[in-house]
Every structure is written in C-alpha cells, then in structure tokens.
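Left out: one protein chain. Kept in place: all the others.
So that you can tell them apart, the chains are marked A and B in the order they are listed, and the count of residues begins at 1 in each.
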Amino acid sequence: MRTARDMGLVGCTRCMRVAPLGTALCPRCGSILHSRDPMALQKVWAWWLLGLGCYIPANLYPMLETRTLVSTQSDTIVGGAVTLAQHGNWGVALIILVASVVIPVAKFLVLAGLAFGVWRGTRLSQARQHLLYEIVEYIGRWSMIDVFVVAILSSLVQLQALATITPGRASLFFALSVIFTMLSAQSFDSRMIWDSARPPDDQEDRQP
Amino acid sequence: MTQTATPPPEPPVTPAGRNLIDRISVIWLVPLAALLVVLGVAWQAYSERGPLLEIAFDNASGVRAGTTELRYRDVTVGMVEDVSFAPGLDRVLVKVRVDQEVAPYIDGDAQFWVVRPQVTARGVTGLGTVLSGVYIEGLWDNSPGAAVTQITGLPDAPLERVGQDGLRLMLRAQGRASLVEGAPVVYRGIEVGRIGRPRITADGASAEAEALIFAPHDRLINSATRFWDTSGFSFSLGPAGAQLDFSSVAALVSGGVTFETMISGGTAARAGDDYTVYPEESAARASLFRGDDSEILTLSAVFEDNIAGLTVDAPVEWNGLRIGQVSALNGVVDEDRFGDGRVRLLVDLAIRPGRLGLEGGAGRDTALEYLHESVARGLRARLASASLLTGGLKIELVDVPDAPPAEIETIEGGDLLLPTTESEIADVSATATGVFERINALPIEEVMAEAITLMQNANALVSSSETRDIPGSVNALLDETRGVIGAPEVQALPARLDAVLTEMETLVAQIAQEALASKLSAALSDASAASQGVSDAVSGVPDLVARLDAVAQKAESVEIDALAAELTALIRSADALIAGEGAQALPGTLNTTLEELRHVLAQLREGGVVENATAALGSARDAADTFAEAGRDLPGLIAEAQAVLEQARGTLAGYAADNGVGRDARAAMREVERAARAVSSLARAIERNPNSLLLGR
Partner (left out) sequence: MRQRAVCARCHTVLIAPRRKAGKQLISLALTVLILIVAAVLFPFLSIGAGGMHHDASILQAAFVFEGGLSVLAVAVLFFIVVIPALRLLLLIYVLAPIIRDRPPAPLARPAFRLSEALVPWSMAEIFAIGCAVALVKLSDLADVAFGPAAWMFAILVVLVVATDSLMCRYSIWASLDQ
C-alpha cells in the first residue's frame, strides 16, 4: 500500500489536501504540514504526564461535597460510585465508574501503549492500533461527563438545609486531566503507526 | 477500488429561479420554526407571569430572592424576586412575583407575614421552615379587589388562620391575670382559641388583647361566660388537704386562658364583646354573684390629698353600700385647671349601675342621669378610711348638704369627673375608742354576761350535790366544748375577735356615716327622750344615740327577741340539764372546761390586738353591767325602740316615693335593713352556737 509520502506528497490532516513534500503550510487551509510530526511523541508524552499528574489528585480529592441535614459527606470519584452502588443505583454507578475510571485509565494505558509501540515496536497489528487510537480519540471527551454531572448536581441541589451539593477540588483536576489527555491524543500522529511496521532504515531515508 | 472510471453524468439543468418562492428553499422553515417556538415559549412565560407585589417588612431575615416562596393555604403562589431596602433603610422591601390566578384577590386587605420556625412552650411551629427556609404566607379573602402593588407586611402571623373562622372577643386582664400573645384559650383541655397581641388600654389601667375563639367552639361563649387565667399554678392548703392546681405545663409556661359558662341563661356573645380575664377560677366564679357586672360606669375623681392607702380595687361606697371599685390610680398635674403644679390624685371609679338600686333597670345612662341629679344636690366623692387596722382608704360618695354647686364635668378624653369634697380620714386611735365604745352596744356583752351568769350558776351547781346526776350526754357535750376550746383556733381568737369587732365597727360606721343617720337621729330624738332613763344610767357616754341607733336597727330584726328568748331557753335548758340526773360526771369536765375558758379569757386578755382593748372591754363590762341594769327591762326598751323605728319609718314614708330624699331614705332604710339582717344573721349564728362569738366561729 502506498502512502502519500511514498508518492512524494504530504497530506494535510485538517483539510485532507495533499501537497508536495516539503511544503510548509497547507495551501488550502494554512495548517502547518508535517509528513510526520517529529515532536509528536514528545507532545504525547508531555500531555500524557500532565494528564496523569492531574488524574492522581482528581482521585484523592473529593469530587462532591454533600451537606445534608444530618451529615456532611465528601465523595471522591470512586467513593461516590461505590456509595451509589451500595444504594442499589448500579446503572449510574457503572456509568460514573466507566466514565471516570475505566475510560481515563484505559486512555492512559492505550496512549502509552501506542506511543511506546511507535517508539519500540509492537506486536499489535496496524489495524488494531488504528482502532485503539480512534477509540481513544473519540471517547476521550466523554470523560467530561463526570464534570458535567457535578455541575448539574451542584447547581440543582441547593435545597438549603435539607441538602446542598458543592463541587470539590477534584472536579478541576479531573477536568484538567481530561483536557490534557485529549490534547495528548490529538498530538499523537496516527501515521506513525504505519511507519512503526516498517524497518527503521526505510523510515529514516524517507524522512524529509 | 470502486471509484468509477466513467466521467460523471451532466446534471439536469433547469432555469434559475424565476420567482421568490422557487428560489427560497423549504429548509429555512426549520430555523424559522425554532425561532417561533422559542419566541412562543418566551411570550408564554412573559404573559403568564403575574404582577410584582412589593411587601414592606421590618426585617427580611431568611428571605432570599429566587428561593423564598409566597404561599397561600400552603400552596406556592409566588416567588421572591428581589429583596431591597426602602428609602431611609428603615424597612425591607420584598418584591414578590405573584401568580396571575391569585393576583386579583390580593387587595388592600391582604396580610403577609414571614413564617419562621418558632419554638415556644406550646410546641414548635413552622418546623418545616427549618429545612426549607422561611416563606412568606399570605392571607386574603376570596373576593377580587382593587389591585395593589405595595403593601405592608405583618411582623407576626395574624390571629386567624385560613380556614379558622370564629368569634373575636376583647379580653381585658384583671388584677394579676396576664395575657400572653399567642397563648391558647383552652376549654376542657382543648385549645379552642388564641390570644392576640396584648396592649395596654388607652387609660393605662389594664391590658387587653383580642382573642379569637375558633368556630364551632364560639357557641360556648355567652354573656354568662367568665374567663380566667390558667398560667402559673396555685397551691392551697385547705380542708381537702394540699392542692396543687395547674391546667397544663404549656399553660404554666406560656400562659393561657380558659373559660366556663357558669350559669345558664346568658345571651349569645357578639363579635367584639368585652370579657374580663380573672386571675383565678375562684375570682371568676365570685364575679358571677356580684350582680350584674356587665355594665360599668367609669367616673373619675380628683383628690387634693395625695394620701397613701388608696389602692386599685379599693371599694367605692355609697351609703355604706359597695357600688364599685377603684379601677385605676394616677397622679395628675394640670396647672390650667387647678392653678398650681401640685400632683393630685386622679382616681378612676368603676361603678356598677346595678348596685345603685335604681328602679326600671340599671343602665349606665339611668345611673349617670341619677348621679347628675345627685351631684346637683350635693353628692360628692371623698376619701375615707376603710380599715382602721391597715389604714386602707376607700372612696365614699356622700351628700354634702351645703356643698358649693358643682356638676359632673366631662374632661378631655371623655372622662366624667365627679366633684370631690374633703376627705374624712379618721384618726385611728380616736376611732378605735369609738369602735370599742360601740362594741359596748353589741350583744356580745349580753352574751358574755349571760355566759358569766351561766358559769356562776354552773359553779353554784358544781358545788351542789345534784351534779352527780348529770347525764353522760352533757359530758360528751362538754368534751366537745373542751375540744372546741382546746382547738388551735383559740390561738387565733384575739384576731378573730378583732375581725368581728372590725366588722362591727364597719357596720356601726356605715350607719353612723350615712348622711341619713342625722335625719334618723332627729327622728330618733323621740327615742332619746323615751329612753331618758337609760341615758341617765349611762350618763357621760356621748355615743348613746349612736348606740341607740345600733340597738334600734338591731331591734329592727325581731330575731333579737328570739335570740334573747333562745338564750334564755338555752340557759333554762342548761339549768334543767344541770339539774337533771346524769350530771354526776360534770364537775371534773366542767372544771376543765372552765379552766380552759379561763385560759382562753386570759389569752384574750394577753392577746396583742385586744391588749389595747382591755380597758375598752373593761368599760364594756361596766357598760354591760349598767346596760344589764338598764336592760332589766330590755324588752320594754326594745319595744320602745321599735316604736320609735316605726315612727321613723312612718316619717320617712311621708316623703314622696319619687322624691330624691325619699329615694335616699329608702336606700338608707335598705342599708339599715341590711345591717339589721347582718345582725340577725349574727344572732342566728349565736343561736346556733353560742360559742361562736367567743370563739369566733
């Protein structure tokens, strides 16, 4: 299968237009053109680390502070889901757990795996790697659901003494974590997956 | 690779749109529809929102924009939109967006208040607001009225709640009775009403509060209903033992009022009727038998003297008859009227027209008219001694024959001012002598003399041999007597006796002080002449006429004869008893009895109050002795006095019935009769139990 680069061209990831190799800016949309972004992996790892750094306090700080008549309760992300499950709210608990734990953790793992695979090679097939990347890029933003739930709950449940919900500090860290992992995923140049399957020498002499 | 190699077919070409409709795509209907829907929703929201009502509160504690609701019958009908200050920062303006459907009903009569949690002794109200925050409650009638945009909120919930119709009364606290806002009106343990915010009456004399008796309990109220205060508790020691009395812990703490319709036949109560709240049930009950208390004529009187001793509830008497009481005391300074800046005593008199003994009903107007007439003839109010021992004062209405002309003035505030005359506040010691001298005239001396005679006879009998045969029943009787004498009440004898004496004094004083007494004296001058011999016998006693008066009015009751007869009969029967067969046990018992009697007499002599009176009693004995001498022919004297009285009555009857003097005289006669009745009841008491005079019971 021939890539654009094989044909001496560089494709614009934004507007899909192809231009001769060496063109700096896309003639149509003005995006910066890279046949392969040399900084891609560094950007991926930088955002990835930031995202992970934010994800840890996001799980340690309380996400929600619920003040009811009798008690004040601070729930972390996992704790909140566990509480929900204990109350028999399995569906919601699952959604929260998936959106706030499974997806972010999987995203970190997949991104790290992809980046590592591009760097060191992997046993996964190209198609599998592409699929994973597509999933990560698509699903990343859905983690924001937890932040929105917090926002809605906190704004709605303002029943004075009966029950008041205020967002905790974890919400900010969690949102930042989601944003950074989205940026990390966007920084990943999926074309590198193609290259990783080729011999390194082939890669190098094709480098512009 | 599915890409077709053939060139794309040419699209069919139609001429460019010739008219507007062809050129405009149907697709634009979508945003248009969205726009219409949005505008529709907006218009609906705008058109459905009701008017903005501005309620002014003293404070808006807990009221928050966007959260605090306006409720009517516990249904939310509005929402607070804004909380701000009125110009000048003295009020808080709460702007409430009212639902359109209720807006027309909110007119000038609507009431608004903030419902907050309240913890009182009666319980917790508005508990819901602890959780939900406060809300504003509205109350309005169900008829649409002129719209208002600004209204003043109430500081507290009004008395009536929605769905609680009832009877509004005005409760007036009397004496120590207290009215507490929001306190319940309890009937047989059930809360049937509520007391509103108490306030001081315009004259400052008492507190009054509106009360609402909820339907259907309002039918329990009629004109014979009496209210009393149930707050606090009473502790009494009585014949039934110790008694702790309080109606409920809640009432104990927060105060409450209960009521009972004590006699039947009252007329249905009307809204706004006045009721007195008595401090306790007994006072409430007693009020029932004080005649028609429903109407009160309030008069004022200003006294030059500002003398201690007059208190609220002090009696107001006319011809010795209590016709009302002092309802308020105030100092008054009025340079314009009195010419100097001295403080004068302004006394409010609550006069019960029913007591005046007027014919044809006893309405206020009748009474007032009559008082006007009387004042024109010389009726004046004065301060007088009510009790020698306590130095208490009372108000007397007296006729002053040569008084400067005066009339009942109407002063500012609509009060009626009764003219006054000089006070007659007796010198205590002087009066005391008079009292004791007057006591001389009382049958107590007779009884004592008789008793002494009896004892002497008994002594004589004891020494006689026949005493062995005295029956056991006499022993029992004597035992009882001994028990009576040995009873602790004997300790109180001096005080009791003093009370009797005081009563007597009052009695005598009443008669003596009556303006009519002088006339009666004149009428009785014949009696003086007739009883010349008696006068001579007691020459040097200036009060003979007074005593004669007393005797005469005592004689008015025929029972005194009966008393004498009874006494004689008693003595005779005692004699008979002593002379009887079963008297052998008598000597010992009688001795004991006599010992105790002696002891009692010794105590009497030692008693603090009577100490002063020993001399008087001594003179009493002297007087009694002389009287006994003179009274050898007591029946004759009584007959004479009776004749005199008859004559006096005839003289008095000579006055025309409608004539004021006649009326006075009749009142005086009534008074004399009353006094006589008192004496006769005393006589009856003596008859029942000869010891009662001695022992005071």
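The definition used in the following text is that contacts are C-beta pairs under 8 Å (C-beta built on N, C-alpha and C of every residue); 3 or more make two chains touch, one makes a residue touch a chain.
Only a predicted model underlies this, so the values are computations on that prediction, with no experimental measurement involved.
Student: Just to confirm, in the complete assembly, which displayed chains does the hidden chain contact?
Tutor: A, B
Student: Touching the absent chain in the whole complex: find that residue among A:46, A:82 or A:144.
Tutor: A:144
Student: Please output the residues of chain A touching the missing chain, sorted low to high.
Tutor: Per the touch rule, chain A residues meeting the hidden chain are 1, 14-17, 27-31, 84, 89, 91-92, 95-96, 137, 140-142, 144-149, 151-160, 162-163, 166-167, 169, 171-172, 175, 179, 182, 186.
Student: Take the complete complex as the reference. Which residues in chain B touch the chain that isn't displayed?
Tutor: 1-4, 8-9, 11, 25, 27-28, 30-31, 33-35, 38, 41-42, 45, 66-67, 69, 76, 128, 131-133
The definition used in the following text is that only the chains that are shown with their structure count from here on.
Student: Indicate the whole-number Å distance between the mean C-alpha point of chain A and the mean C-alpha point of chain B.
Tutor: Going by mean C-alpha positions, chain A sits 89 Å from chain B.
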